[in-house]
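Data first, discussion second: the structure below is written as structure tokens.
Every protein chain of the complex appears in place save one, which is left out.
By written order: A and B. Residues from 1 in each chain.
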Amino acid sequence: MIYRTNGYRLFTWFNTIFLACISLCCVLPMIHILAISLSGRDAATANLVYLWPVDFTFDSFIDTLSNRNFSRSLIVSLQRTLLGTAIFLIIAAITAYPLSKESYSFRGRSLYAWFFVFTMLFTGGLVPNYILIMKLGLNNSLWALVLPTAVEVWSIILLLNFFRNIPKEMEEAALIDGAGHFKTMWNIYLPLSLPALATLALFTMVFHWNEWFHGMLYNTDASNYPLATLLQTIIVQQDFTKMAINPEDMENISNKSVKSAQIFIGALPILLVYPFLQRFFVKGIVLGAVKE
Amino acid sequence: MGNTLARRSRKWNLKRNWPLHMMLIPAVLLTLLFAYVPMGGIVMAFQDFKPWTGIMDSPWVGWKNFEKLFGQPDSIQVMWNTLILALSKIIAGLIAPFLFSLLLNEVRVSSFKRSVQTLVYLPHFLSWVILGGILLEILSTEGGMINKLLGNLFGIQPIFFLGDGDWFRFTVVISHVWKEFGFGTIVFLAALAGVSPSLYEAAVVDGANRWKQTLHITIPAMMPITIVLATLSLGNVLNAGFDQIFNLYNALVYDKGDIIDTYVYRTAIISGNMGFGTAVGLFKSAIGFVLIVVAYRLAYKFAGYRIF
């Protein structure tokens, strides 16, 4: 499809320039932070680094990567992210599918829906959740990090709305062919919802990769920390409002280079995964291709 | 309503729909266990909760924790600030990715499209601690990048973005949108990816230009998901973003920038008053829930659309 009107061509130009500018606005701070993470401590402390490293050094990355628990934590994080995303996707699919049915054909769906939506807003808070995990004996286990967040209602609602956009005729055709619900979901709904699934998978991966608090709470042994939690131990955040400062810790406090390196290590896996997922939501899905 | 008819249809329903119920079982069980069981903790909102006495034995204080929230001299102002900031963020946070994905949808060059998409997602990974420092730098009245630009282009006097109440709110909303719109864009793009190209082909045959196509195909395709996102985000109507405000605010902008969460942090978190924290959370959830219910009803009544 080629659009040859002058107006559209002009628009395309402006659009391209505009999008490029916005992208630049988004990437400059990141470059700034990359530059800091590759700079010497004194220059970083004095905020003398802009978009190019000063006193170039890999120290911050070496400091982080040479932590003896690093590789162990990396594995824990990978396990957690994979397991978490897999469980999340399965639950989201098999939950969103029934909920996407209309009330007249699936009685009780609204009750189910409100049952889930209620939990989006009302939560018991940290204390009872912690007690629960302890009573269930899930501490020091990957399940404590994966199960409580497995039913992500926001995503399920999004997914059920995507499911609804799928033409009913296709489902009916499948049902007439004698396919059951599971088969219909597997053969029709999921392939047609790949953009949505890819999007939600991405969000979940980002969440699991960067979540550190539960990783700290439910692990008594520091060598089993997920990476995000381990990274928290490499930076210090001290409360300047109190006079309570230990001078020996001071130099670590604003070690901006290490903090910046940490951001990169947090974002890197996503940057690596992104291109693979991207093809699902950049290109439209051709319905005909699935139909045959 | 014919009773027998209803009964018969239910029977038919059960027979045909039992796999649907089965599919819901795992999520229902997990939700019961990990969401509804801990919800018992909400009773802490009505207690003078002490960690060592636990939920069972902490003394009951009735509505005292709520009174504390509303009893402060500046409670109304804090609520108001929260509402304004949160609503502005919700609205701007929907419009920006909406428009952006429309523009991105017009890009034909796939590699450019992908790069833009990747780059705008990056700010999501920055923490407000780091961003706070960067904003302080570029928004400075003393030679900050933004003020320099405004001065050179429009001859505007330097603006004290972080020290002037109204500009502070503006800055908070804009910087939030900047950080998160790449995130929202992905959802919209996923919606657009589901639009069948045959619709556009048909429109071209009908002689519709690109603008008409956008108006009649692209935007309607995005509407359902937009309504869903808008409704769900109403749950956050009293969440104005603690991390961001906490890292950016200062005594100069307390009157326009202090929000419920920062207030709770100063009073409850620091002193470990968990009952109060729970009460505030309950209050915020209740308001959010009411709004979601209203929006759900309205969407159904006027658009005939069930959001969930």
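Quick note on the criterion: contacts are C-beta pairs under 8 Å (C-beta built on N, C-alpha and C of every residue); 3 or more make two chains touch, one makes a residue touch a chain.
In the analysis below, contacts and distances are computed from a predicted model.
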| item | value |
| --- | --- |
| Among "Helicase", "Putative aldouronate transport system substrate-binding protein", "Lipid II isoglutaminyl synthase (glutamine-hydrolyzing) subunit MurT" or "Polysulfide reductase NrfD", UniProt-listed name of the chain not shown | "Putative aldouronate transport system substrate-binding protein" |
| Shown chains touched by the chain that is not drawn here | A, B |
| Touch with the omitted chain, as defined above, among A:51, A:82 or A:134 | A:134 |
| Residue of A:35, A:76, A:92 or A:234 in touch with the missing chain, whole complex considered | A:234 |
| Residues of chain A (touch criterion as defined above) contacting the omitted chain | 41-43, 45-48, 68, 111, 114-115, 118, 122, 124, 126-128, 130-132, 134-135, 212-213, 216-217, 220-223, 229, 232-238, 240-252, 254-255, 258 |
| Residue numbers in chain B that touch the chain omitted from display | 36-43, 50-57, 72-74, 133, 136, 140-142, 160, 162-163, 250-252, 254-255, 258, 263, 266-267, 269-272, 274, 293, 297, 301 |
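Note that only the chains that are shown with their structure count from here on.
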| item | value |
| --- | --- |
| Residue numbers on chain B that touch chain A, as the complex places them | 10, 13, 17, 19-21, 23-24, 26-28, 30-31, 33-42, 44, 49, 51, 55, 100, 103-104, 106-108, 110, 112-127, 129-131, 133-134, 137, 178, 182-183, 186-187, 189-198, 200-201, 204, 209-210, 224-225, 228-229, 232, 235, 274, 277-278, 281-282, 285-286, 288-289, 292, 306-308 |
| Chain B partner contacts - residues on chain A that touch it in the complex | 1, 3, 5, 8, 11-12, 15-16, 18-20, 22-23, 25-27, 29-30, 32-33, 47, 91, 94-95, 97-99, 101, 103, 105-110, 112-113, 115-125, 127-129, 131-132, 147-148, 150-151, 154, 156-158, 160-162, 164-165, 180-182, 192-193, 195-196, 198-199, 202-203, 206, 210, 237, 259-260, 263, 266-267, 270-271, 274-275, 278, 280-288 |
